[in-house]
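Below you'll find the structure I mean.
A single protein chain has been omitted; all remaining protein chains appear in their positions.
We call the chains A, B and C, going by the order they appear; numbering starts again at 1 in every chain.
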Amino acid sequence: MAGNSIGQHFRVTTFGESHGLALGCIVDGCPPGLELTEADLQVDLDRRKPGTSKYTTQRREADEVKILSGVFEGKTTGTSIGLLIENTDQRSKDYSEIKDKFRPGHADYTYHQKYGQRDYRGGGRSSARETAMRVAAGAVAKKYLKQEFGIEIRAYLSQMGDVSIDSVDWNEIENNAFFCPDASKVDAFDELIRKLKKEGDSIGAKITVVAQGVPVGLGEPVFDRLDADVAHALMGINAVKGVEIGDGFEVVNQRGSEHRDPLTPEGFSSNHAGGILGGISSGQDIVAHIALKPTSSITVPGETITRSGEKTELITKGRHDPCVGIRAVPIAEAMLAIVVMDHLVRHRGQNFGVQTETPKI
Amino acid sequence: MAGNSIGQHFRVTTFGESHGLALGCIVDGCPPGLELTEADLQVDLDRRKPGTSKYTTQRREADEVKILSGVFEGKTTGTSIGLLIENTDQRSKDYSEIKDKFRPGHADYTYHQKYGQRDYRGGGRSSARETAMRVAAGAVAKKYLKQEFGIEIRAYLSQMGDVSIDSVDWNEIENNAFFCPDASKVDAFDELIRKLKKEGDSIGAKITVVAQGVPVGLGEPVFDRLDADVAHALMGINAVKGVEIGDGFEVVNQRGSEHRDPLTPEGFSSNHAGGILGGISSGQDIVAHIALKPTSSITVPGETITRSGEKTELITKGRHDPCVGIRAVPIAEAMLAIVVMDHLVRHRGQNFGVQTETPKI
Amino acid sequence: MAGNSIGQHFRVTTFGESHGLALGCIVDGCPPGLELTEADLQVDLDRRKPGTSKYTTQRREADEVKILSGVFEGKTTGTSIGLLIENTDQRSKDYSEIKDKFRPGHADYTYHQKYGQRDYRGGGRSSARETAMRVAAGAVAKKYLKQEFGIEIRAYLSQMGDVSIDSVDWNEIENNAFFCPDASKVDAFDELIRKLKKEGDSIGAKITVVAQGVPVGLGEPVFDRLDADVAHALMGINAVKGVEIGDGFEVVNQRGSEHRDPLTPEGFSSNHAGGILGGISSGQDIVAHIALKPTSSITVPGETITRSGEKTELITKGRHDPCVGIRAVPIAEAMLAIVVMDHLVRHRGQNFGVQTETPKI
Partner (left out) sequence: MAGNSIGQHFRVTTFGESHGLALGCIVDGCPPGLELTEADLQVDLDRRKPGTSKYTTQRREADEVKILSGVFEGKTTGTSIGLLIENTDQRSKDYSEIKDKFRPGHADYTYHQKYGQRDYRGGGRSSARETAMRVAAGAVAKKYLKQEFGIEIRAYLSQMGDVSIDSVDWNEIENNAFFCPDASKVDAFDELIRKLKKEGDSIGAKITVVAQGVPVGLGEPVFDRLDADVAHALMGINAVKGVEIGDGFEVVNQRGSEHRDPLTPEGFSSNHAGGILGGISSGQDIVAHIALKPTSSITVPGETITRSGEKTELITKGRHDPCVGIRAVPIAEAMLAIVVMDHLVRHRGQNFGVQTETPKI
């Protein structure tokens, strides 16, 4: 219980079900003095929003966020920030069939066994819709990190099915619907998605997320390590089944003489470590990769059981992405931003930059 | 930072300023299966609400709470419960004068020095208005405790100024505007309040809060003791300056032979300890007392300084209680309920009572 | 469970029973660079140690603390500090009688019901002996606060039974066995203790603890308030039944015009608030009072029950203080120091003062 919070010093707590009245979150621990408007958050919410391209679900969600507290005269006050998104396009009827059947590959069975009941409409709390609030909260962190420390956090699609990118051009990412940094692969991704739609099937994806400009020294040995917290945050994204820092699983077949990054007076001459040594940021780019499973919400019939334990079959109708990985790009950015922000506030203290002309009496 | 949460297993996180758009909170860790409606929460909110009697501030707040998530088909689902109260009667103009002056006895100066700025309207986050969400969250705990365990949590006014109660009649408490359990003292309280209103001054109060039916065994030695957590929760209520468990400060002049509660086969034969031994509940009534300071929001002029440090004077206009202690009765109940609930969930686990007819596969 | 830690940023976790092999603790979150030796900790351990005067128990404990980690070449390294005190004078035989009887006023019954069994020797984990580690950990905090910020934390006995002090002379405190700051009351305390020893009874006490030099701005609204955390820490000391901040329970009969502390360009002109406003330190002295119950370990026979629930009687033999409040003076200092330190680290961040001549690459 009480599992809906992340972060200790910059703490995000969310609520809301896919088809409930609203989604919301509390961002607690944002330092005072940051200029913040709803538009700052809306940018990333719109990037995550379904219905924006033919490649993602056609379900339409307005995803308009309201800041309810914690900002006064355009600046954060250091108190808790309340954020709210009202659900508008709910269409609960679409989901009536899954009331008594557990969708395979989904959380229906585990939620049911854990809680004794569940909000089955659209997956309820287990729906990826919940990540909208993570994106909103992450946008607060992203703005602070960029404005106050010049830290930039960005992600991109690095693989879908058997199609991998060959190069990274940061300027290319927002030019296509796949957040793909390699323009030469966009057509291949497009073709793969079309094929899957026809087949009524789905595919996994690999996302890479990078934080640039992180100062040396973030992360607390031995358990609250920066890499451990990054792994926690990224594995906690719906559908993620793997997390790598730096070279990740490639290290299994590397030599020590090859892996260790040499230090020179001009800096590290490679970054196999992904910017973290001994759980502490090294000042290099923090690089992580995540693997997202193919969604189980497909029209290919799936074998399953009913609530009373009988054998049955299920087809997931409705509006679903053939590749949920695409929309995970802004989510991964948000989660990494929350972790870096949490460690930054921990490291620098909350009063970083707080100044007042009022004399102390 | 990140200081807006209480409880580890039943965790309440709040947001909202006195004159912002809304107040809200997230109740995380409520077990599934509890029948819960907005009406369950509204009862205590109405007890706390100002403007309900001539003894409390005439400021009117609708305080209508909405449940935004965590309840499905009338029952809690075990996921986080989002609660919202929109602010309706804000009248920001009333507070324009205190923008540049620090009200003595208030948090204006400390918030300003800590954060570099503050939402000065009505005290912003430091306003007692924030406690509305604690009352709403506490009402969830109260309902669960009563329904599932028969635990009853109630408070009353035991002293105001030099007028103390002589007896406790639980049935009397809701019959008067003071939450006074001794009908013979109501007139004296009434007279005191009238006198203070004329003088433009305020008075302190003592509240007693009792939990009946708490099972033996709640509380974790040695730091997360039940009494330590009760003290934390009650001292965290606005204006509280003292907390006692059981005999409290009377123990200073007690003998060991007098204080220790004898155990007999029929139970303890006294309750000097206030229901907690070694930080663990003993099965007796948990009894706590709190002291609330007189509000500093009075029309008697107060000496203070401006934001630039210059000497000035300030009169607090507006609609204020001569005794904030009266309204603290439902707040104290809420806070004690949150603590008991937190320890109960910790002790019993979250799956207490969860059953499903679905077979485990 | 997992209730043996206090503090979030400067976190102290303890282990050990009264008659086990050793007591120990981990101090996690101490900033690097503090000069620290065992002698720094021993001073306060010796002040707490029983057997040092005729007024306290004659049980002898060496209480020699070892620093096992976290200090390198005489300075803290920022990693966790392991502290250990081996138990040397155990005499388990003294306690054989209480194996099957619950001492009234003690934690025997509640521990038994909670855990199903208990280490009955000397109270096991519920023994005040456990506080030795709090004193050791608090000494780390006290040294850091004094050396790096000039913050001084001291306590004294302000009342025992019906004898109260009239004045506070900080230089007097260590001149007598009572930590009494008023030399004129030492004889009265002495007489009271002699009388109690003859009667085989005990008495309660009131301790005052003060932190001087705390900067403005410590404490997080609305739940992690400085006063709430102080109340938590002090109520968590064995035998404490009441906590006051500033004027405490006197506020019940104060007027608002009398209680609020005026601000002037030269500072606050009074300190009724006890140095905390809105949960945040004001820069004034932080003042708290605690009430300690008379120990139940007395030779006056007490009514109780056996493990099988039968009526019996019990006399506590052994070596016990007539007034446990006396020894609580260094414990109260330690607990307040831990809380202030926790909030200071939270506020300033861990890297306060960290500098290295090594260039960042």
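What we mean here is this: a contact is a pair of C-beta atoms (placed from the backbone, for glycine too) under 8 Å apart; a residue touches a chain by one contact, two chains touch by 3 or more.
Predicted model only: the values in this text are computed from it and were never measured.
When the omitted chain is restored, the residue from A:Pro31, A:Gly78 or A:Gly217 that touches it is A:Gly217. Residue in contact with the omitted chain (choice from C:Lys75, C:Lys195 or C:Lys317): C:Lys75. Residue-level contact of chain C with the missing chain is found at 1-5, 7-11, 13-17, 20-24, 26, 28-33, 66, 68-70, 72-73, 75, 77-82, 84, 109, 112-119, 124-125, 305, 307-309, 345, 350-351, 354-361. Contact between chain A and the absent chain runs through residues 1-6, 14, 102, 104-107, 109-111, 113-114, 125-126, 130, 159-162, 196, 201-206, 216-217, 219-225, 227-236, 238, 240-265, 269, 272-274, 276-283, 291-298, 300, 302-305, 309-311, 346.
Residues of chain B in contact with the chain left out of this view: 8-9, 79, 215-217, 221, 263-268, 283, 345-352, 359-361.
Here, only the chains that are shown with their structure count from here on.
Note: the chain lying farthest from chain B is A, by mean C-alpha position. If you average the Cα atoms of chain A and of chain B, the two centres end up 37 Å apart.
For chain B, residues that reach two or more other chains under the stated contact definition are 1-5, 14, 109, 113-114, 125, 305, 309.
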